[in-house]
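All protein chains of the complex are present and in place, except for one that has been dropped.
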Amino acid sequence: MQQHLPILLIITPLVAAPLCLLLRQRIAALALALAVCWSTFAMALWLLEIARNTPGGITYQLGGWAAPWGIEYHVDTLAGLMLVLISGIAAIALSFAPRSIQDEIPAGQHYLFATEYLLCLTGLLGICVTGDLFNLFVFLEISSLSAYALISLGRSRRALTAAFQYLVMGTIGATFILIAIGLMYMMTGTLNMADMAERLKRTIELREQTVVVHQTRTILVAFAFLSVGISIKMALFPLHLWLPNAYAYAPSVVTGFLAATATKVSVYMLLRFVFTVFGVQFSFQTLPFDVGLMALALIGIFAASTTAIFQTNIKRMLAYSSVAQVGYMALGISFASENGLTGGIVHMFNHALIKGGMFLAMGCLVFRLGSVELTDLRGVGRRMPLTMFAWVLGGLGLIGVPVTAGFISKWYLISAVLERGWWPIAVLMLLSSLLAVIYIWRVVEVAYFQEPPETDPPVQEAPLALLIPTGLLIGANIVFGLWTTLSVGAAGEAARQLLGASP
Amino acid sequence: MSHEMNTVLGLYNYWIVIFLMMTGFYVVIAKGNLVKKIIGLNLFQISVFLLYLSMGKINGGTTPIYPDKSFFADLQDQSSTMPVYSHPLPSVLILTAIVVGIATTALALALIVRIHEAYGTIEEDEILLQDQEA
Amino acid sequence: MNHYAILRIVTKLLIPYILLFGLYVQFHGDFGPGGGFQAGVIFAAGIILYGLVFGIGAARRVAPASIVERLIAVGLLIYAATGIAGMLKGGNFLEYGVLAHDAGHGQHWGILIVELGVGITVAAVMITIFFAFAGRERTE
Partner (left out) sequence: MADSNAAQLIVILLLALLGATAITIARMRQLWAAVMLTGVFSFLGAGWMLILDAPDVAFTEAAVGAGISTFLMLATLGLTSREAKPPAAFKPAPLVVVIVTGCALVYGTLDMPYYGDPDGHIHAYPDPSYIVKTNGDNGDPNDSEGEIKLPNVVTAILASYRGYDTFGETTVILTAGVGVILLLRRERRTTEQPEPPSADADRGGPA
């Protein structure tokens, strides 16, 4: 059992998806999906525990074929942490679903929704455990196609155009990644990540010269295509255009789930490629990858935060805020130092909790108000005190106030900056937090300091079925703000593994 | 033969494939009609398939399918040589990629049908206009 | 409809051969070009042709939508079950070698069964997509 854990984690939701399709009945399908999500979460926790105690990580050969002929799964601390994060959020967000989708999706489609949700989860998990480049592409497409379908279920017709735009940009990104994988395969003859990392370092005879594969122009171009492709998928500024509409018009549960996981998995892919496959030496010393990434990250943080301030649709506002937060993660990666990477990874983890929680709180508002326009939120702090309290706690995390998880990640990022002595960047980071204060405050002001509109009957607090999952995620945001052993501990380990300090 | 000549002869079909890829890519990002975009996406992807398959080919090679038993009997009798096989792995990868491509196309076209029902048009600028007016 | 008499007769004659060819491609994929995916597409093409010529209603009677939808799931489950059977027999996921008394036969069986799974899912999805598009009418 234990030796099969990496594959069980993937095939449990994968097999449950067609089973939901066979059931064709909404309650049974949702119940099955829920049971599967929570048991996947349990398996992920177990796997992380094993992975952290196994030097070099766990390897699983699919079909019993050894790499490079067959496909291999590889779980190290970073992958394990991602699995816990994704499956945990999937489980909580799906617990939110049965009540929330009642209004948003026709009842006859609920079992199809459960199928696509499980497939999306499978795809995201599969990306994190695979040690094979082409297999990564296949699971990327599973998660992307199901995400397009899930987003298109939104009630507004703009959900359709948002899904289409995402589909076109996402497919361009995936095709870029496919081209890059092809070029890399062409120069190495392998698709296995660890094997490729080795073979990129070897010397070859090229047109009567002896060169290291790393230095060939083909690999250089492959690196560029990968960077662009993954940047589209992770919505790094200025390739983020698909994200705001996709998050704003998708059903509440879908936004909560995808906002917390999809872009994070893309950041994970970036880490895998840049550190595991290409290596720190190549990415940061041969190429000026750090400077480029840092510049885009900083511009992205400011541009997206500023745009967020001017949004009147709160879901869209949070979506722009997500683009800015991806900037922080990219910033952490661009330092290529232990503190910087730890900060980036912890921020990935914490931001997933914060944004997931905030989008679920938005789902509670949608459930009662039917709107997420700022003007419709007047006085809602008094009508729905628990929901708004959760939202504000999440907002504080976004700003980075102490005691919240957001503080921990910003702390590590700032210390990584100061370690290098780049204090202007530290100042910029503090300034950008002020922008977050502004957009969070706009909502707080409307929700708490304006009179609620006279409706009959007055708006009520969201039902417990919605409040509990929201509370769980927001509570986790506080827990991980105070107790950092798991998140920072694992992230630090992952950072050291990526930098090659420990085997 | 000169070095440049070698380069051109050795790489020209990759360049043509790149030209095809970029034509498709241009259609995706420049055209406003949604169906046209998907057509462009198809061209782009088919060309990437050709890029992959080109790298598997060996001059004078043959399809990686083994001949039947009688061939091997002949082989021993006439001491003819074993054929050279082109690389099978790119074919395998592209078979998977084609399936992914048609899956994406089907979903995109279904979205287009729904967009047409909701907006009455499949032109990007007209959809944008309707969204702004509202 | 009488105008299309030739079309209808030719189609009726053709369809059995298309379906037969689909089955040939399905089970001969180990030896020549072809396999589950191609077979699924060809098999679906037979049904789609039937639907185009004799009307969507007739095609639905031949391949009821609810059954086709279940077959989508069945194909993938066959594939997964083959993989899990490998695990239960002491191998890794999708390890076919352990499925029979010797590795070579196990491989043959495994490949045959998973290709069948692929074929079923692909044919069912293609037919479903055809029904979905054909069941929609034009809106202005």
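Lettered A, B and C in written order, each chain numbered from 1.
The definition used in the following text is that a residue touches a chain if its C-beta (ideal position, glycine included) is under 8 Å from a C-beta of that chain, and two chains touch if they have at least 3 such contacts.
Bear in mind that the values here come from a model prediction, so they are computed numbers and not experimental data.
Chemist: I'd like to know which visible chains would be in contact with the absent chain if the whole complex were considered.
Modeler: When the entire complex is considered, the left-out chain reaches A, B, C.
Chemist: Just to verify: which one of A:17, A:360 or A:459 makes contact with the chain not shown?
Modeler: A:17
Chemist: By the contact definition given up top, give the residues of subunit B that touch the hidden chain.
Modeler: Touching the missing chain: residues 6-7, 9-16, 18-27, 29-33, 35-36, 38-40, 42-43, 46-47, 49-50, 53-69, 72, 75, 82, 84-96, 98-107, 109-114, 116, 118-123, 125-126, 130-131, 133-134.
Chemist: Determine and list the subunit A residues touching the chain excluded from the picture.
Modeler: Touching the missing chain: residues 14, 17-18, 21, 62-63, 65, 68-71, 104, 106, 108-109, 112-113, 115-116, 119, 122, 126, 134-135, 138-139, 141-142, 145-146, 148-149, 152-158, 179, 183, 185-190, 199, 204, 206-207, 211, 216-218, 220-222, 224-225, 248-249, 313, 315, 366, 370-373, 376.
Chemist: Provide the residue numbers of subunit C that touch the chain removed from this figure.
Modeler: 29-35, 37-38, 41-42, 44-45, 48, 69, 72-73, 75-76, 79-80, 83, 93-94, 96, 103-104, 107-108, 110-111, 114-115, 117-118, 121-122, 124-126, 128-130, 132-139
Just so it is clear, only the chains that are shown with their structure count from here on.
Chemist: Which integer distance in Å separates the CA centroid of subunit B from that of subunit C?
Modeler: That gives a centre separation of 24 Å.
Chemist: Distance from the CA centroid of subunit A to that of subunit C, rounded to the nearest Å?
Modeler: Chain centres of subunit A and subunit C, defined by C-alpha means, are spaced 36 Å apart.
Chemist: Report, in whole Å, the distance between the mean C-alpha point of subunit A and the mean C-alpha point of subunit B.
Modeler: For subunit A versus subunit B, the centre distance works out to 30 Å.
Chemist: When you check subunit C against every other chain, which residues touch at least two of them?
Modeler: Residue numbers touching two or more other chains: none in subunit C.
Chemist: At which residue positions does subunit A touch at least two other chains?
Modeler: Residues of subunit A never touch two or more of the other chains.
Chemist: Going by the contact rule at the top, pick out the subunit C residues touching subunit B in the complex.
Modeler: 31-33, 35, 37, 122, 129, 132-133, 136, 139-140
Chemist: Quick one: which bits of subunit B touch subunit C in the complex? Just the residue numbers, please.
Modeler: Contacts found on subunit B: 65, 95, 99, 106, 109-110, 113, 116-117, 120.
Chemist: Which stretch or stretches of subunit B touch subunit A in the complex?
Modeler: Interface residues on the subunit B side: 3, 21, 25, 28-29, 34, 37, 41, 44-45, 48, 51-52, 55, 93, 96-97, 100, 103-104, 107-108, 111-112, 114-115, 118-119, 127, 131.
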